[in-house]
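The block underneath contains the structure these notes are about, expressed in structure tokens.
One chain of protein is taken out of this complex; the other chains stay put.
This part shows chain A:
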Amino acid sequence: MLRFIVRRLIQVVPTLLLLSILLFAWLRSLPGGPAAALLGDKATPEKIAQLNTVLGLDQPVPVQYFRFLGRALTGDFGNSLITGEPVTTEIARALPATIELAMAALLLAVVLGIPLGYVAARYRGRPLDTTTVIATLVGVAVPVFFLGYLLKQFFAVDLGWFPPSGRQAVDIDATHVTGFAVLDGLVTREFDASWDALVHLVLPAVALATIPLAVIVRITRASVLDVMGSDFVRTANSKGLAPRTVRERHVLRNALLPVSTTIGLQTGLLLAGAVLTEKVFVWGGLGTLLAQAIERRDYPRLQAVVLLGALVYVIVNLLVDLSYAVIDPRVRVR
């Protein structure tokens, strides 16, 4: 087991190295070169030449790359062009908001998706199944940001059930401990603050959860159908096991393996979807940072957020792989 983990960890290293080369190439192909991109509107030929020397851009390319790698490894991604703050500080501040949103969305998608997919598979071909399948197909076809606006317009503006934007009401005086608004309230026993944060979370989480939900439902359904047709389920049935036991112990457990992979893959989508959802709901997390960075062409920030997204994606999928080995002993042998 330990060997498996170590081997999987080592496999990630070349991926990360290649990723750094890609990022380096990306930086070098910025319009007008990195210096011009960094200076933005203030760029003059003299300033660009000066900055090139400071940044070491007059050095040979391999030297530049290793310097870049060294800085990246020590967590130095430069300062934001908008605020002048180190990008890492900005990201650290915005991260809890996005994690909170993404976790809420993922929770929704998993908690609703797996039972829905399972039920659809059990009643295959019946109206319930057909409706579910159609709904998942439509769910994937709706632009996330449009769905966000739709939810906001209907449930926040028209019905007034939920707040239209932000993470917390302005008049709530919450103490910040962890940065996770819902958790903070629980820790400090300010339950009204927690409740308020939760209410703010509902609409963005639903908007963000739609696509992962649709995907999880479909994968669960397909996987359950697949397992139900397999030999060991037939054997279990024919040796007279209670249908319920077969469903729970044989079908569901085996069907959940592909689903867990999908959940890992969906985290990437969640990060990307967060950019769109956060813009709609003025959430103030990483997505908002990224959206601003795009508008103002803040390249250091853009680069750092994208890198973080890739890192999280790689790590989550690594964890999913590892959990596979825990769930399914067959994986370890390979």
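What we mean here is this: a residue touches a chain if its C-beta (ideal position, glycine included) is under 8 Å from a C-beta of that chain, and two chains touch if they have at least 3 such contacts; residues count from 1.
By definition in this document, contacts and distances are computed from a predicted model.
Undergrad: From the list "ABC transporter permease", "Transglutaminase-like domain-containing protein", "Succinate dehydrogenase hydrophobic membrane anchor subunit" or "YncE family protein", give the UniProt name belonging to the chain omitted from this structure.
TA: Looking only at the record, the undisplayed chain corresponds to "ABC transporter permease".
Undergrad: Which of these, A:142, A:156 or A:322, touches the one chain of the complex that we don't see?
TA: Only one of A:142, A:156 or A:322 touches the chain omitted from view, namely A:142.
Undergrad: For the full complex, which residue in A:15, A:53, A:89 or A:245 touches the chain that was left out?
TA: Within the whole complex, the residue contacting the unshown chain is A:15.
Undergrad: Could you tell which one of A:69, A:156 or A:314 touches the chain left off the display?
TA: Hidden-chain contact among the options goes to A:314.
Undergrad: Considering the whole complex rather than only what is displayed, give the residues of chain A touching the chain that is not shown.
TA: 14-15, 18-19, 22, 26, 29-32, 137-138, 140-146, 149, 153, 268-269, 271-273, 275-276, 279, 290-291, 294-295, 297, 299, 302-303, 305-306, 309-310, 313-314, 317
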